[in-house]
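The complex appears here without one of its protein chains, the remainder shown in place.
Per-chain residue numbering starts at 1, and chain names A and B are given in the order in which the chains are listed.
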Amino acid sequence: MADEEDIKEYRWETGYEKTWEAIKEDEDGLVEGLVAEFAQKAARRAVAPRKGPVRLGMMRHLLVAIDCSEAMNCQDLKPSRFLCTLKLLEKFVEEFFDQNPLSQLGLVAMKNKRAERITELSGNVRKHVKAVENLINTPLTGEPSLQNTLEFAGRALRPLPSHASRELLVLFASLTTCDPGDINTTIHSLKTDGIRCSVIGLAAEVRICKKLCQDTGGEYGVVLDDVHYRSLLSEATCPPPRARVLDAGLVKMGFPHSAPVNVQNDPTANADPPITVCMCHLEEGEGVSGEGHLCPQCRSKYCSLPAQCRTCGLTLASAPHLARSYHHLFPVEPYEELLNESQAQYCFACLRLFTDVDKQVYRCKRCLEFYCWECESVVGATLHVCPGCASRPNLYQRLPDTS
Amino acid sequence: MADEETPSDSSLLVIIVDTNPNQRYITEDPKILTNCLDAIISFANSHLMQKSRNQLAVIGCHFHKSEYLYPSPGKPLDVRQIDGQYELFTLVEKTIKMRLVNLIKSQPQDEKPGESLLAGALALALCYIARLRRQSTPGLRISSRILIVTGSTDTAAQYINYMNVFFTAQKQQILIDVCSLDKHLSLLQQGCDITGGLYLKVPSLEGLLQYLLWVFLPEASERTKLVLPGRGRVDYRAACFCHRELLTIGYVCSVCLSVFCKFSPICTTCHTVFKIGGPLPIKPKKKKLKT
Partner (left out) sequence: MSESSKSKSSLNLNPSPTLQCKDLHEYLKSRSAQFLETLYNYPTICLAVYRELPELARHFVIRLLFVEQPVPQAVVTSWVSQTYAKEQAKSCEALSELSVWQEAPIPGGMPGWMLAQSFKKNLKVALLGGGRPWSMSSSLEPDGKARDVAFLDAYALERWECVLHYMVGSAQTEGISADAVRILLHAGLMTRDAEDGSAVITRAGFQFLLLSTAKQVWLFLQHYLHTAEKRSLSAAECLAFLYQLSFSTLGKDYSTEGMSNNMLVFLQHLREFGLVYQRKRKAGRFYPTRLALNITCVKESGPSVAPLETSPHHQGYIVVETNYRVYAYTQSNLQVALLGLFTELVYRFPNLVVGVLTRESVRQALRGGITAEQIIHYLEQHSHSQMLKSETGGIKSTSMLPPTVVDQIRLWESERNRFTYTEGVVYNQFLSQADFVVLRDYARQQGVLTWQNERSRTMVVRRAGHDDVRKFWKRYSKSS
């Protein structure tokens, strides 16, 4: 991927894209049909299909470094780069844990040539969101240091277990970096440790960032506006293809069973469970309640999942956490695109009547039902279930091939 | 996509009716299905009665396929009033009954009825809701929910489909309500819990309409105001991929998150070869993390 991009000339060196020539009027001198077609194509490009079950790094460990230098004061993103970043970051944190339930996230601030930890690597959504909210009052001064940030990330990510992915995402507003030594050696050591670095630039493309991303296998993007910023961030929430250096492992995991086990012999089974303190809030002294999830190994209590048991080290999760990523394993087979020759009057899934504007219809190769392009994208991008197949007794199961 | 507090301008309800003939209450007394259907139709019309902009869809889930019972694709039936009933309500009733008869007639004679494929019907419902949201006037607040009325049992065979559907619904802020007519449904109850819907196992089929009206008629913004049955405890244990048994402690592949009940050297899902001695060296390293 990275190599291909290198060959490509700069945008200003390419020939004119005569975008206006693509627009043609129909017999009535209208462009409505064409506009609808463009919208269709753009929407379809946005959900570029992911090919087959790839091996993904599902257990991610991601550090997000936020530039807190003077450059963040700039008001080209509204209301300012920093406030816009924080606003989007809040959504990013939620989306990240939505997509990667068993992953861990950590926040780092880059300010005054140093890298400071804001939150530790952990899977606690609330803690991160709160930390992002608190950042609003951070004074934005000085220059950032990319090298220090990379070194910091290296120190934090190196000790992680070998089956976990290690990633760094830098939100970089400055065009300069103030480094103590040779940044190339740092980049090299990150590369050997298999730490994947991605950068989202808020100003303009910077060569060293590009090199960093290329060498470590990350993605480099420069934002055009706030909407583009958001889409770049949301791309970072999808689990990346698995780096080769990683080992695979089986992780022992506990699935806490919230119902009390000894219902029969407990006379007070119907009463509320005894009030106890949960382990996650032990230090803060709050979180006293009856409900909770008990670690199946040592029976310590946690108020939210996923968590790692502080007593016995077992990873605790509930089944839906794992199930959130199953769609990566069993993706829907892409539908085939056919020219609309009135094979069907309406879309099987949403009952929308096909009209002249629908140049294409889509057909599932398994259940042979016809779908409109909107449903096709819904099924492929979010639903991950083919409505036709899922309601056929001979097609609904998509278990992994045992062969 | 209004948040919980503000009332919506329009509320869309998709009812999924399980018509599978192997449900216990139907095998015991086939006539009861008609009574239940009448209750469901009255409930559907009560929903339409709430607000003039309320919308409705009904999906019949039979064992061989799922199909829309209302609205009918293409042109609606031409219905004339015969008594004092509101014309739209008559249309709903006629359409559902006619299309249900067609659905049941189309069932293959030589096949034995199997499991009700509710996940497929749910997927249909989500596509329909997505379409109505796309087509609505910008600025109109639509709240959507799905109600499943079923007397079947749920099995782990549809687990992945169910979960995908539940998460999509959660993301789109669509509530999934379940009204069970017979057995306790632990998988569907998880769906209610994930999406914030209500789960109710009806104690008796007598007065089904009253249960529906009391519990499931209020839309999301109204539910906080009324006293309704609580959520209850939900069993969230995972089922292993090899034997489909519920586990409290299991092994998870770090690549694809498949769940196994025993340690095995190769993942059967993604064919990854695990490092020998797999789980053991992880624990001490994990502990370092907690510093």
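As a working rule, a residue touches a chain if its C-beta (ideal position, glycine included) is under 8 Å from a C-beta of that chain, and two chains touch if they have at least 3 such contacts.
Here the structure is a predicted model, which is why all the values come from computation and not from measurement.
**Q** In the full complex, which of B:T27, B:S106, B:T155 or B:Q210 touches the chain missing from this view?
**A** If we include the chain that is not displayed, B:Q210 is the one touching it.
**Q** Hey, which of B:L88, B:L205 or B:V234 is the one touching the hidden chain?
**A** The single option touching the absent chain is B:L88.
**Q** In the full complex, which of B:T34, B:S106, B:T155 or B:T224 touches the chain missing from this view?
**A** In the full complex, the listed residue that touches the missing chain is B:T224.
**Q** Pick out which of B:N22, B:S46 or B:T153 touches the chain that's been left out of the picture.
**A** B:S46
**Q** Where does chain B touch the missing chain, residue by residue?
**A** Within chain B, the residues touching the omitted chain are 7, 9, 42, 45-46, 49-53, 80-90, 93, 137-141, 209-210, 213-214, 217-218, 221-222, 224-227.
The rule is short, and it goes like this: only the chains that are shown with their structure count from here on.
**Q** When the centre of a chain is set as the mean of its C-alpha atoms, what distance in Å lies between chain A and chain B?
**A** About 27 Å, centre to centre.
**Q** In the complex of these two chains, what residues of chain A are touching chain B?
**A** Where chain A meets chain B, its residues are 53, 55-59, 98, 102, 121, 159-164, 242, 247-259, 296-297, 308, 310, 313-315, 317-320, 322-330, 345-347, 349-353, 374-375, 378-379, 382-393, 396-398, 400, 402.
**Q** For chain B, which residues count as touching chain A in their complex?
**A** 61, 63-66, 68, 71, 73-74, 111, 114-115, 117, 119-121, 123-124, 126-128, 130-131, 134, 157-161, 163-168, 171-172, 190, 194, 233-239, 241, 247-260, 263-264, 267-270, 272-275, 278-279, 282-283, 285-290
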